[in-house]
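For this view, one protein chain was removed and the others were kept in their places.
Per-chain residue numbering starts at 1, and chain names A and B are given in the order in which the chains are listed.
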Amino acid sequence: MQPKIDTSPKVADDIKTTTCYMCACRCGIRVYLQNGEVRYIDGNRDHPVNKGVICGKGSAGIMQHTSPARLRAPLLRVGERGSGEFREISWTEALDLATSWLGEIRRTDPKKLAFFTGRDQSQALTGWWASQFGTPNFAAHGGFCSVNMAAAGLYTFGGSFWEFGEPDWERTEYFMLWGVAEDHASNPIKSALGKLKSRGVKVVVVNPVRTGYGAIADEWIGIRPGTDGLFVAALIHELLTSQKIDLDYLARYTNAHWLVIQNPGAHDDGLFARDDDGQPLAWDKGSGEFASAKSIDIAPALVGAFTLDNGRKAVPAFQLVADRYLSLDYAPDRVADETGIPAATVRRIAAELAEAAFDKEVTLDVPWTDWAGRAHDQMIGRPVSMHAMRGISAHSNGFHTCRLIHLLQILLGSIDCPGGFRYKPPFPKLIPPHVKPTGKPGEVKPDTPLPGPPLGFIEGPEDLLIDDQGVPTRIDKAYSWDAPMAAHGLMHMVITNAALGDPYPVDVLFMYMANMSWNSSMNVPAVLGHLTDKDPKTDEYKIPKIIYSDAYYSEMVAYADLVLPDTTYLERWDCVSLLDRPVSQADGPADAIRQPVVAPDRDVRPFQDVLLDLGARLALPGFVDDAGDPRYPGGYSDYIVNHERAPGIGPLAAWRGTDGGEYGRGAPNKNQLERYIENGCFHYHELPENMRFYKHANRDYLDWAKGIGFIGSSEPIVFQLYSETLQKFRLAACGHGTIQPPDTHRERIETYFDPLPFWYAPFEESALDGSEFPLHAITQRPMHMYHSWGSQNAWLRQITAQNKLYINRQKAHELGLADDDWVWITGHLGRVRAQISLMDGTNEHTVWTWNAIAKRKGTWSLDKDAPEATKGFLLNHLIGELLPERAGGYRYSNSDPITGQAAWFDLRVRIEKAEAGDESRPQFEPLSAPHLVDPPDELEYGLQFREARP
Amino acid sequence: MHPAYSVILFTTASGAGYGLLIWLALFGALGVMPTERWIGAIGFSLSFGLITAGLFSSTYHLGHPERAWRAFSQWRSSWLSREGVLAVATYVPAGLLALIWIITEKLGAMGAWLALATIILALATVYCTAMIYASLKTIRQWNIGLVPLVYVALALATGSVLLNVLARAFGHGGDWSSWLAILMLALAFALKAMYWMTIDRQQSKYTAEDAIGLKGLGMVRAIEPAHSQPNFVMREMGYRVARRHSERLRRNAIALAFVIPIACCLAEILLGPSFGIVAAVIATNSAAIGVVVERWLFFAEAEHVVMLYYGAERA
Partner (left out) sequence: MTTLPQTTEKKLGLVIDLDICVGCQACVTSCKEWNTSGYSAPLSDQDPYGSDPHGAWLNRVHGYEIGDGETSLTLHFPRSCLHCEAPDCVTVCPTGASYKRAEDGIVLVDPDTCIGCKLCSWACPYGAREYDYAQGVMKKCTLCVDRIYNENLDEEDRVPACVRACPTGARAFGDLGDPDSAVSKSVNDRGGFDLLADFGYKPVNKYLPPRPRRDSNNGANTPFLESTAPGANGAQSATDRFFAWADRMLAR
């Protein structure tokens, strides 16, 4: 007899919605609660990001939430830094201490506080806090992550890859994915790929490694790292020579017709020719006269040479584009060797792109009005779409490579059209967004807020944050000649610069959610040295005080003096705001919240509450009311509801106004959070159909976006194929203007601030001897792990507890290596021992590994003999912040010369068989774990629920 | 396959126990062995002891030994269940036989019938034990007709070696019991040798391509494991013994299980009764160790088809 079973058991006492934070994709989730404990987590079907699906990490949230590595109370260091010896203290003591350290700085010199936050949480709050504190030394992790992508996009078309846009998955007919293993849009990309393949849409993956997305691509292009720019330029070359570009689109939406002054050696060379009102000029072929390039009733010339009134010559920007990419330097045959892509493949891909764009045109019968007020009864699209991320970004030529990809998209006419790459509101923004960084010398004063935000977008040398000697005013040297267009700051330089006192020392380094002594540091041994270096005279640490907020016992915690323990993501309020990095869709803006679904069982506090509390204790303007009392006594949820950045504009856009009836702008609504919760903890504002495409030039969209404060003006957003901002820096490097780069930087600025994108070899590669370091070494994110924090997860670590170095099978045979051999990976800074694995789907000049699997012994509540610690390895030990010395002795940072983006993937190595042994090297002193629970020897999670059932 | 000691002990000890039981029953019924009380007491105790110890040992392998009784229920389809049922069933005639033997010191017609039942049930039990393994299509080294023959032959051989000690200890042994042991050992050896030849010659049936169901695309190589530490399946099914190692162990098994016991038995015959008991004891010990090694190899040399998913190219 077959047993009778209950096929309809109770699944939960309660199901609460919130937002996942096992990674930054921020999907909507539903948390099943039984007896107050988490029983199950699934995806919220209504949520625009994940539409019900969930990923490998999100489904393992229970183990993240119950990790034995969770910090339990505030900690004060008692041993030496890095010893892991702490004393538990009360929150009162912790906050008093922090207030006294920070108060002293604010009264004397606010820039002596460096406040850096790692993962992308609450940047709208943290940035505002820094600005109210008065320190320019604020950034989030963008500078080492993907600022190349953000900056290249925002300076080119007012949007960006990243999460600021997405392909029109539903309509695209051809999809190219560049240098992406997982990305922030984890679930959306996966869902879309599944649908594209089922629709028969060709998916091309450009990546030195074939795993994950590459595995299911119709075509995998195993490019040599750092050479994508050449490949793209060759595609452009092919499209130009065959006239397969959308000239109408260029004339309508770009600066292709803007006239560029050709006046070699002069101060205005390469700038746009402008009329008296400062409007760019074009040559109108209709009237045969110069005219404002922005006027609509002209027939602009895209090529030719024209003589301006005063005898200067000028050519349309497009002429320069054509001249550059028609050059044989970018012919497919020329790039084949360098990229490893056969010329025939380049030519075929170009043909496929053209075919998809021009022969598979998409038309939607949706009437819309363009910026000039002209009505169109259809939306016509070129259904080619692309997405790119760190494989492009994390090279020292990433900014220009990314610009090249955007140029390719624009030449095909495929930005924000049906089937193309689409903005997610609040994007597009003006080019660049009209927010300038503050923190110039006179703007940093005791007891005074900055006049604006610390981060923003500069438009020329005059916006740099340097003093009259050219010395950077920011600790990370962002917006200095080292990294002029560092839109996100340079988090990876903070510890080194602070310890070296270059440009100046700081008193307190305050960090949040960043494992800077391990997987997010470039060259771990050096950074550990900086964190523990003392001034021999005073015996004080060179970085005197470090405050750090983490939720878990990470490698970084041991290097803090004061540890502020955060909650887990299921225990707090959070706000995924349009002022920050929202969860919008191309069809409309969306924002979300996280609500506490379980209460903490430890003496921990949400970091945002703590930050608001500190702000009030320090009496920062905005954090206290007129009476000097805390302005948000209810903590972060109070702030989310009641804070106004500008009148009527707050962290959340929906259900504003006293009755909750307003969107975007409106008075605070005390029931706002309840409304979000009722709606599943998010709000998705779908735009009417006529606003969904051509947002950069769509009258209804632009007016609406201005109305709710997304953009400051409803002028059309004109794509900058040719970037005048870059040219301004170049002119400065050539000696024009009063703000001059130091001589060490002149050549670099002149070379790389090219107003048109171009390809150059990544720096480390050109600085080193190729025969000594013949291989590229790169990393990829495993889909089921989030950086360092996945390894504490009892389920996820069973899937990957050790990383290996993958190497092309053929190459391994040449080197006499076999599967599971131990090898030395040697770079110019040192060597690492690791175990190898052979595969065919890896570019022959490339080795790679999974990122951030390795752990330091003693951390994350793992046993000291955990495979993560004994066999795992980081390539970070080999990656330098600085490049090898060049002639003249100056060591440039190992980053993109435009943005300062860390060049993680420029690493070059050689591989040799290592002596027998089964431990990875280097190994660091094990850390002792402070005041944590003992991890169990066995887990039987779920047993409690079975017993509870009848 | 992972060689679990509880299972090795179970199959070898109970095999020897059933072997001894069969010979006792047979020779007792035929009157070849005198049905003296002490022979019976010791012989049956030894045999029941071995069987029972084996059965108990097998429960060490279970996650829930307290539920072991449930294993008697599925005799219709499960060889393990059949084995359990028969093992228990065997106790009945064998126990009665033992009682009659010990109490009455003669067997009679009743005894003969009980002996017959005992022999049939004991043989069937050993056969079922073997069929637990031989019926598994997943393991080509086991899924062959020789396996039950080897199991039965080895049970009879080890039983005969024990019988020889017993008989000789009571002074009833002689050339007949040695010859029996020699014969049975030789038979078992022949079968085991055939078994080894068979599995060495055997073609692996399946490839990794079969396992993932995609043929004609090329060789399949595992590049990214599903988990980085071994899981149950790998621990249980993934045990592999190096070829060199297994060859050495086979030689040891042959020497210990067959060559030395046969030599001892021949020595008994040649050197006469005074030496007999010593030789028989040596033979017993040697055979015991030899059969354990043989059984260890039976597991260790077995390749489970599931390993195709875990990087094996063929199975």
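Methods note: contacts are C-beta pairs under 8 Å (C-beta built on N, C-alpha and C of every residue); 3 or more make two chains touch, one makes a residue touch a chain.
Remember, it's a predicted structure, so these values are computed and weren't measured experimentally.
The residue touching the chain not shown here, chosen from A:H47, A:R70, A:R210 or A:H530, is A:R210.
Within the entire complex, the positions of chain B that touch the omitted partner chain are 1, 61-65, 67-68, 70-74, 76-81, 84, 132, 135-139, 205-206, 208-214, 217-227, 229-233, 235-237, 304-306, 309-310. Seen across the whole complex, the unshown chain contacts chain A at 1-3, 5-12, 34, 39-43, 45, 50, 52-60, 62, 68, 186-187, 190-191, 193-195, 197-198, 202, 210-220, 238-244, 247-248, 251-252, 257, 285-286, 295-304, 318, 322, 326, 328, 331, 342, 344-345, 347-348, 350-352, 354-355, 783-784, 792, 794-799, 801, 810, 839-841, 861-863, 865-867, 870, 935-943, 945-946.
Following the convention adopted for this analysis, only the chains that are shown with their structure count from here on.
Work out the mean CA point of chain A and of chain B, and you get 65 Å between them. Listed in rising order, the residues of chain A touching chain B in the complex are 211, 798-802, 806, 837-839, 867. Those residues of chain B whose C-beta lies close enough to touch chain A in the complex are 221, 223-224, 226-229.
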